[in-house]
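Below are the structure tokens for one structure; questions will follow.
All protein chains of the complex are present and in place, except for one that has been dropped.
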Amino acid sequence: MGNKIAKILVVGAGISGIRAALDFADIGYQVCVVEKSPAVGGILLQLDRQFPNNHCGMCRMLPMIDRDVCSQFCLRRGLFHDSISVHTSTEVVSIEGNPGQLKVVLSRQPRGVDSELCNFCGKCEEVCPVSVPDTFNEGLGERKAICLPVPHQTSGPYSIDWASCTKCGECEKACPTGAVKLDNEHETFDMEDVAAVIIATGTKLFNPDSVDLYGCGEFPNVVTSTAFERIISSSGPFKGSLVRPSDGREVKKVAWLQCVGSRNLMIGADYCSSACCMFAIKEALLAREKMSKDAETVIFYMDMRTFGRDFQRYRDRAEKESGVRFVRCRVHSIEPGENPDDLRLKYVDSSRKTVEEDFDMIVLSTGKEPGRKLPDYASHEGVFVADSAKGLKDISGSVIGAEVAAGRASRMLKNLGIMPADKDKDQKSAGQSKAFEERPRVQVVLCECGVISDAGSLLDGIESELEKFPGRLDIVRVKSLCRKEGWDKVKQIIRDGSANRLVFAACNKNVLGPKIKELEEDTEIFDSIVESADIYSGDERSIDSLIKDLDMAVSRLRSRRALFEHSQPVTGSALVIGGGPAGLSAALALADHKIDVFLVEKSETLGGNLKYIIDKELRQSIEEILNKVEGNPRIKIHKEAELITSSGISGNFTSKIQMKTGEQKTILHGVTILATGGTAAETDSYSMDDHERIVSLFEMEKLVNDASFSGQAVKSIVMIQCAGTREEPRNYCSRVCCIKSLNNALKIKQIHPDAEVYIFYRDIMTYGDSERIYTEARKKGIVFIPFDIDTKPEVLVESGGLLVKGIDPVLGVPVELKPDWLSLAVGVVPNFIKDLVKIFGIETTQDGFIKEADSKWRPVDTGQEGIFVCGLARAPARADEAMKEGEAAAQRALRILSKNEIIPQRLLARVRHSICSMCSLCIEVCPFNARYIDTAEGKIMVDIASCQGCGTCAAICPNSATLIVDFEDDGIMNVIEAAL
Amino acid sequence: MDTITSIKSSEIKQKAPLRPIESLTDMCMACGTCSAGCPLTGIEGFDPRKIVRMVLMGMDKELIESKLPWLCTMCGKCEYACPMGINIVSIIRTARGMVKRENVPGMIHKGVELCLKTGNNIGLPKEDFIFIIEDVGEELAGESGFSDFKIPFDKNGANLLHTLHNKLVNTQNEDLKHWWKIFHIAKEDWTIPSQNWEGVNWGLFSGDDEAMKCFVGRIVENMEKLEIANLMYPE
Amino acid sequence: MTMYAILETNNNPSETIRSVLKNMLSEKLVDVVLVPFKTEYSSLPMPTLIADPEKMLQAQPLAPAAPFNAARQAASVLRYPTGKKVAVVLRTCEIRALIELAKLKQCVLDEAILIGFDCMGRIENDSYLEMAAQEEDITTSFYADSSMQDRITGICKACEYFQPYGADLTICLLGMPVMEKIGLMAGTEAGENIIKSLGLSTVEQPEGREVAANSLLQKRTEARDKLFSETSEKIKDIEKFQKTIANCLNCYNCRNACPVCYCKECVFLTDVFAHEPEVLQRRAAKRGAVKLPADTTMFHMTRLAHMSHACVGCGQCSSVCPSSIPVADIFRTVSAKVQELYNYVPGRDISESIPYLVFEEESSNGK
Partner (left out) sequence: MSDEFEPKIIALVCNWCTYTAADLAGTSRLAYSANVRIIRLMCTGMIDPKYILKALLDGADGVFIGGCHPGDCHYINGNLKAKKRISGISKIVEQFGFDPERLRLRWIGASEGPEFQRNMNEFFESIKALGSTPVRDRMIL
């Protein structure tokens, strides 16, 4: 393997695949992404905003450190990274060989359009005679057989949908650049020496056409949740207005039907699709934004599964503030309504009344497609499967799953002795180009377009205007920049000429962009000294208008300066705080990458909540990791120790810990992982403290797993879910309780088959495959009695024992039970870590969980670069989930630890110390805490690892003592001047 | 309805006659699909989910004694959509069967008894039946194009055995002619049994398995006797 | 209850204050005092840092003159903590500017004792010097003869912030027979400690101050509104504004005199505005002609953009303008609307963040 750059293959370019690819690219691997469809981005391409904040923020997934190597763009538009190559319309045929040296056979379906030649002019689309339902818009509206498969994506060119193409040849004739090739023979090709493969093929959604009672296909106003996303999307078929597909009328009343294709044994779907509940709430909220005040949104559900940290409050807001109605009833069928195109639903409401209501539109919350299997090669050694390929995951779940798969693969490679390219990648520092040391000499390259008929006279006009420009401006004409001949000429001009800045006056930058990137490899020209102006696309424009564009490009180039920042060294070790499941798995993952880890644990033993975990399998997996951690020479364990101070920036932290003995120890580390955990919550609800037989579900678990339990006389046990949780002030779902209570109940039934078990619940949160436990519990005769926040059961402690009073909502009759035991699902709370929060300057939620940088896209990063969070410290999680988060955090940390130094990027804030007044406004406004005062030097410094070049600092600095490279004040003002 | 207390102890379960049958009620998650689909939901307190819930809660006695089982039309819409595949219709039927026969509402049980005795639910004697049918047959023969129409009673080896809905014999016998016209034009080889011609099995509705079996058996007997392969059943 | 002491003045209020300051020094209640001081070379009082109690003789704490806004001088003494207590005697606008500078980390007020007084305004330097040539003790006559108070600057006449904000000690003149007695009021615990340590007997705050303040406020507000409407007229369109500032030389005196313009070096002196020849030539080519130095209007408007939220209306910018541009009038007028928008009063409260650091967490549209 030696010098060869290890290559990773990622199958699937949805959010998981992109995350895994970026992870590998970040630590220096070459990555190849193959995607079956013609576009990168997966289902997220079709969605504009996400729960639980109705924001987008997909761009936040882009790398922070290696910013320059990936084009800075919305990920919906494509994935651009120097180390990542993307093959769309490509599938894996087979994988063979040994890990580290896999041979992968791939099959590619031609796009029908040459990406090198296509200039996005769209003439092919205009002439194509074949119109088919627009798949991107879920069949709403039409598109041509040749089209941009994802209208907002420009990473690939036009593409032919071979299924509908008639090969009439009109497009071929119309294409001005000869890019269309009507040849759809699949080609098979091999990829050798693939070090590892990540399967991130995602999950397909259930197709509701088969549900005859919902009238899919028959009623145009019954749509899937994905179609609804397209309807409200500004880039969708109705340009973002919420109207019905049948007649374009404004939607005033819309309903969501949950669990379409999920939680249905009749179609073999004994699972919950996990994301649909939140998805529906989000859609309802987005709909409300677009609807009139008196409009109605109703969600029909069985259990509203708001099992994420912030989800319950989101639901409550939807209900109380935004007026989304929630009806607990699964709807039987959709019938036509009073008026044509209306849809009628009949249901039984919570007061057992039968209601018939007409809606304008009905959205089916379709879940995961049942019965989908992974391909055979997924089990090949050296192939790792991301969680999202196994079942539907929300975004953070997909991201974490991808990190875990990537992490496991890179651990295996480390073990095999396979390294990424080299630790200190020979990074071209574009900032240090020689060009910046010289006065700008601008070369304008005018493309003599072979396609536009009157290009010649246009160029004459431009040239005569350009000649009036003061200062040196070399002008040269080149034939057809979009073709190789033209481009070779450009390279020749660069080599021969004396210019140190380049402006291209040509067409679409999507065509030029990739070519300009190539220039970097072939010449001394870097893309930061190249600009382009589009003089050909769009409607005919005046010379004056074109000259302004060119003038702006020239002005931008003239103000480009060299970068003065130095690289920052990285200390290649990690500090992990907390020795519970999350911390242990993070520490081990890093140690397996041959990284030194300091593991600091407050208590006298490692394992955290392991002591409360009864489940055999889970116990075993944690114990296994615990043993490995304890035996690992790279992990230095400090028990009964606490962190007292920490300072520094990403890559270089200095922390002090104090042992119980009073001894203090200083630790140097490059990253910090916070895995401070959580614990069972306390509650005084339901007379918790008034009777010895009222116990928490954790105590119940212990009890039922104790050998003595079988000897007890147990006739009846009652469990009450959400005791003191999912209402203020602890208004979140703890995620673990439902599953634990169900397991306890099943265990009780196993030992005492005749015992009665009753579970009072608000919403059973058996998300994903754990739905099976719920099914199993019902099968075993456990009785479930739902209640609302307003109809909580009552617990009375009487002389004779316990009495639980409630109401059966289906029958509307009181229920009175005298259980032997009462188990309360009290939930979990994060450990109290106020000191750490202060030391690290990180943010917490109102419930004391550590806030991530972004709950969707960067779930284990904190707002502070170099500090990561996992497990219960971040959000309620099951132990297995917490361990995965630990691995994910380790993988994120590896990005930093895998480098010897952090090389400054061009897009960076800089301080001109000589004129800085040290007012520190920049420090206060920096959203990334990337600025600090170097007290020794008396200077304000920029942490180049944290700074992302947003320029908030520059905008608040009154005298431009802070500036952003390439966005300096003079440059921008000159561009403004040129524009006017 | 009373308070539900400690309902599923094994003692009660033994007493609860609906438990031992192959009911899937435990699987119910009270989702409401059945209620939402049932055309009767809300009428006189009917709701299929309630029935399932009563069984699940061990309230069989209350269910059997209530009129709920009798409100159901047995259309099966509920069961068709139940995501857990709960056999709602058969639960209701079983419940009906457990009702003391004298408490079976309306004329259904009377009909069953008459049928057992006479071979049809309205207790029509054979002669009267033949008279009515032949009368209608003659009427049809009077219409143009049907002059050669004749009622084929008990024809051995016919292709189709034609059982009749007692309503058509009793009150709406004009409707019989529609069938027969089709048979005649299609040149169908058919026959009507002169005995045990009842095509409506009220044993099914009253939950009386024995009677139902008997009624079905009579038809089978007729078919075997006349060596007929196909049956036309008006329900 | 505010702590309040009455001080006899015997027709010389300046002397009364001097002796208080002197006692503060000799009693070691403070280590140094920054106070206007008449040097032997000119009658114009200059801010002076006094360590020797004996030097207090020449202090002019109440002089109706200010050659410049002394907030910057105060800030230079208070740049960072030194472990010494510094008393600063400042006009209201100076204290407000000092508080703004503290927010901008240009000074730390932890060790400062801020002493303010009810400001009756200041007289322009040239007038003051003229008057000084004829009269020995302008300060005493200024307070004795209210007609002299009409000679204060126009901007002072329109200043409604004549009572000190956030001062540890306030020298109370409003509503007092200044030639007989004045008040010394503590606004903070530190101020109270000083009154106590000086052994001054405290009394209930005498009535009359509020009435006097209200009547002055009314007068000032009327003048202010007149100033605003007149100035608005002068700048209400770009044509008028160009005429108003046509004679600007880009000397940057206004910026140098501004107490809250805290930049080490103004951006207009940096390369941001040091245009390449190509830029200037291109500008000329596009517009036909450009006046140099360029960016004069840009300068004034940028300074407004930077500092209007913090303008304390001291008027020094106008005082120093060689071209008699009513810079202060413009700043006061424009700033008033900006400060109203942000509900921000510069110098009101040191714990109040400057407007650009506070923003709504969530807002639905950019409208």
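Order of writing sets the chain letters: A, B and C. Residues in each chain are counted from 1.
The definition used in the following text is that contacts are C-beta pairs under 8 Å (C-beta built on N, C-alpha and C of every residue); 3 or more make two chains touch, one makes a residue touch a chain.
All of these numbers come straight from a predicted model, not from anything done at the bench.
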In the full complex, displayed partners of the excluded chain: A, C
Option from A:548, A:561, A:702 or A:912 whose C-beta touches the chain left out: A:548
Contact footprint on chain A, counting only the chain that is left out: 48-49, 53-60, 72-74, 76-77, 120, 122, 148, 151-152, 154, 233-235, 239-240, 508, 510, 537-539, 541-542, 545, 548-549, 552, 863, 907, 925, 927-928, 948-952, 954-956, 960, 964, 967, 969, 972-973, 975-977, 979-980
Chain C, residues in touch with the chain not shown (by the definition above): 232, 235-242, 245-246, 248, 267, 287, 289-291, 296-298, 301-302, 304-306, 308-309, 333-334, 337-338, 341-342, 355-356, 358-367
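As a convention for this text, only the chains that are shown with their structure count from here on.
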Whole-Å separation of chain centres (CA-atom averages), chain A against chain B: 58
Centroid distance [mean C-alpha coordinates] between chain C and chain A, Å: 53
Geometric centre distance via CA averages, chain C-chain B, whole Å: 101
Sites on chain A at which at least two other chains make contact: none
Residues of chain A that touch chain C when the two form their complex: 468-471, 551, 558, 914-921, 924-925, 956, 958-961, 968-970, 973-974, 977-978
Chain A residues touching chain B - in the complex, by the definition given at the top: 213, 259, 263-266, 302, 328-333, 345-348, 352-354, 715-716, 754, 756, 774-775, 778-781, 783-784, 786, 808-818
Complex contacts: residues of chain B adjacent to chain A: 1-10, 26-38, 41-42, 47, 49-50, 53-54, 56-57, 59, 77-78, 80-85
